[in-house]
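Just one protein chain is left out here, and the rest sit where they should.
Take a look at chain A:
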Amino acid sequence: MERLDDLRVEVARQREMKWLDMFCHWDKWVKHRFQKVKLRCRKGIPSSLRSKAWQLLSDSQKLLEENPGKFEELEREPGEAKWLDIIEKDLHRQFPFHEMFAARGGHGQQDLYRILKAYTVYRPDEGYCQAQAPVAAVLLMHMPAEQAFWCLVQICEKYLPGYYSAGLEAIQLDGEIFFSLLRRTCPMAYRHLKKFKIDPILYMTEWFMCIFSRTLPWASVLRVWDMFFCEGVKIIFRVGLVLLKQMLGSVEKLRELQGMYETMERLRNISPDTIREDVLVFENGRVCVLTFIMNLTLYLQSVFFLFFFCTVRFMRASNGTETMPV
């Protein structure tokens, strides 16, 4: 057992060394060996280096460097009362049991207020959307407020453009795209949802807008975010499809879901066990972590998927906002 622990520490240390090496020559890695970066993100970024990695992957570090003092400047602005009012009401309602955000007026809630307010000053036309708060909170768990702010900017503008905008059109459109993808990847789940008239926005809104931060067990959330920062929104689609396949993908599973309410209940409260079953593979008495997303990636990499995905996202890009590589 002791030897096993030593081995694990050794593996973790090697991973950290690899990541530190990538940090030293980051631009070269991204330009010439992106596949390797992607693979390493899929294996999970070492937690000690996650903060730096997210900032590099999202290019938010560059944005920060290009805009010295900008965050402070935004903070000094008074901000619009209608946004500040809503933000204040949400501060104690994000990860209420996380030690950082549990205390009313504690430093976590203060920082959350700072970055959400700064964003409404930065993009007055966008304002504040309630789904931004959990995203900002996850970022704050990993980095200081200024860094978290620029990372949030990248998520809202580069990764998920339009998701938090006033009309919420982008998320509704992605809901429809998601549903058509489901039809091809898991017809059984698709037919079940169709039969009970369960519109995609009833379950995927929170999944997508909060990047699963309120949906999955914490270890999985971080792994999903590692991949999301590297590969973009398609990761959200894939995770969503795997979840539906896990929960609605077989006759036995559907047998107990004989109604709209039962189905929604299942989708709203994903039991960690249903995920863990697929996440963990027991091998020689040793727990080998194999994320369900890895399976999913292999599963979904059909030519058709990529083609369809490119087409639809490209259609959306006609708004001039889409920049994610597929």
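Keep in mind that, in the parts below, a contact is a pair of C-beta atoms (placed from the backbone, for glycine too) under 8 Å apart; a residue touches a chain by one contact, two chains touch by 3 or more; residues count from 1.
Here, contacts and distances are computed from a predicted model.
Undergrad: Of the options "Cullin family profile domain-containing protein", "Ras-related protein Rab", "Transcription elongation factor SPT5" or "Proteasome subunit beta", which is the UniProt protein name for the chain that has been left out of view?
TA: Of "Cullin family profile domain-containing protein", "Ras-related protein Rab", "Transcription elongation factor SPT5" or "Proteasome subunit beta", the absent chain's UniProt record names it "Ras-related protein Rab".
Undergrad: Specify the residue from the set A:R8, A:K28, A:K89 or A:K195 that touches the hidden chain.
TA: Within the whole complex, the residue contacting the unshown chain is A:K89.
Undergrad: With respect to the chain omitted from the figure, which of A:V30, A:L84 or A:L168 is a touching residue?
TA: The single option touching the absent chain is A:L168.
Undergrad: Using the document's definition of touch, tell me which of A:I45, A:I115 or A:C210 contacts the absent chain.
TA: A:C210
Undergrad: Take the complete complex as the reference. Which residues in chain A touch the chain that isn't displayed?
TA: Answer for chain A: residues 86, 89-90, 92-97, 129-131, 133-134, 165-169, 172, 197, 199, 201-202, 205-206, 209-210, 214, 261, 264-265, 268 touch the chain left out.
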